[in-house]
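Only a single protein chain was left out; the remaining protein chains are all shown in position.
For chain A:
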Amino acid sequence: MAYRGGGGDGQHPSASLSYVSPGRLSTCRTCTHNICMVSDFFYPNMGGVEGHIYQLSQCLIERGHKVIIVTHAYGNRKGIRYLTNGLKVYYLPLKVMYNQSTATTLFHSLPLLRYIFVRERVTIIHSHSSFSAMAHDALFHAKTMGLQTVFTDHSLFGFADVSSVLTNKLLTVSLCDTNHIICVSYTSKENTVLRAALNPEIVSVIPNAVDPTDFTPDPFRRHDSVITIVVVSRLVYRKGTDLLSGIIPELCQKYPNLNFIIGGEGPKRVILEEVRERYQLHDRVRLLGALEHKDVRNVLVQGHIFLNTSLTEAFCMAIVEAASCGLQVVSTRVGGIPEVLPENLIILCEPSVKSLCEGLEKAVSQLKSGALPPPENIHNIVKTFYTWRNVAERTEKVYDLVAGEAVLLMDKRLDRLISHCGPLTGCIFALLAVFNFLFLMFLRWVTPDSIIDVAVDATGPKGAWTHQSPYRKKVDENNEVSKTR
């Protein structure tokens, strides 16, 4: 695939590209892209970002794009792996520094990432999560190489403390010359626009999604003689586990036939255990520990009411999953949560024990009076809200838009860095950008793009990984190379 956009330093010698291009272009739609998802967070790590990247990639492949994923090595899982539909994942040998995020020097990852971007003929770099150093590195390198960049922000930050002031400055630097930014909720968009001092026009809101077929109700799994409240979250401060430790004794004293099921693990588990011990609630409060994603549904369907006590949340997939399983959701009114579900499906409370208890009591009384719609009906409403196909469709529009934009030339980029990020930070990062460019020049001199092998396109239902691939013979030699790598 030919390079688009044509940044000054992005024009590669295209002689080597042409011999794979014609065949592929003829079958592709005119607007397919070669997308590289970059994030420190991917399977086998579990979480919202990981699932988002995987599902989005699968749906984009379905729509005819070529997608690869780049992440860092997880223990023994290193090198190249292929997932469903030939989704290729590069696990790069980079050192993990903290919380599964790699260390960054802004330079050390350039040789590897450049090699991947060139051999995979990537046109758009899509980085995920502002916690991921690798994602920011990739954005930095991609801009140096003249590739289009998209960034998805999955989290909310404050503005008050020192650490957020510093990270917000880095985000400003990282996003000031990024083509387009995607946020998962309107609150998240407001937050990102403020943090990185962005033009809101280049920030799109595309929510997360939930696979509704994974989260189906099963009313026979729950016992209607008792009321069960389900909580599924990591047991950490930010998820409001402290609030939960106040709610449990309060409600258990009030309602004798009320049980709690709590799924998830974390440092705050100990306070729940203390509460359970102190109030003798061993038979009524079940702590399940860490749950695998596939088990979440089986836990959810055992309950009547889902409780979310998060103190901050950009989107909150958990409440959508719970609603999709037909549970009545009670949640704190923080972050983007009020945008996620319509008022008749969620009871919003202030983040305090008193307010949450009132919310839960309201849900219990509705349940007892039979005012709640049956789970099947809730499921049927919720399943239309968020689907990955819709997310992919909207993300594709962002790619189309970005592909038509020009990447900033080096001089413009330096101007932008200096004018946008403040005199000191701007100049420092402009200097780093120049060094990065010189490093890239050096790498191109050592290994010219023309002698880097082109990787075989493995993705899609007709990709090289299947036996019906029409290009299998054509790119056989490349195939050999990429297999041995």
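Structural remarks
Simple rule for what comes next: a residue touches a chain if its C-beta (ideal position, glycine included) is under 8 Å from a C-beta of that chain, and two chains touch if they have at least 3 such contacts; residues count from 1.
Here is the rule we go by: contacts and distances are computed from a predicted model.
Its record in UniProt calls the unshown chain "Phosphatidylinositol N-acetylglucosaminyltransferase subunit C", which is the match among "Trafficking protein particle complex subunit", "Phosphatidylinositol N-acetylglucosaminyltransferase subunit C", "Autophagy-related protein 101" or "Ribosome biogenesis protein YTM1". Note on the undisplayed chain: of the listed residues A:L94, A:I206, A:I347 or A:L414, the one touching it is A:I206.
Screening A:L401, A:I418 or A:V434 for touch with the missing chain picks out A:L401.
Of the listed positions A:I35, A:A133 or A:V334, the one in contact with the omitted chain in the full complex is A:V334.
Although one chain is hidden here, its contacts on chain A can still be listed: residues 156-160, 180, 185-188, 190-191, 193-194, 200-207, 238, 240, 242-243, 245-246, 249, 271, 274-275, 278, 311-312, 314-315, 332, 334-336, 338-342, 351-354, 385-386, 394, 397-398, 400-401.
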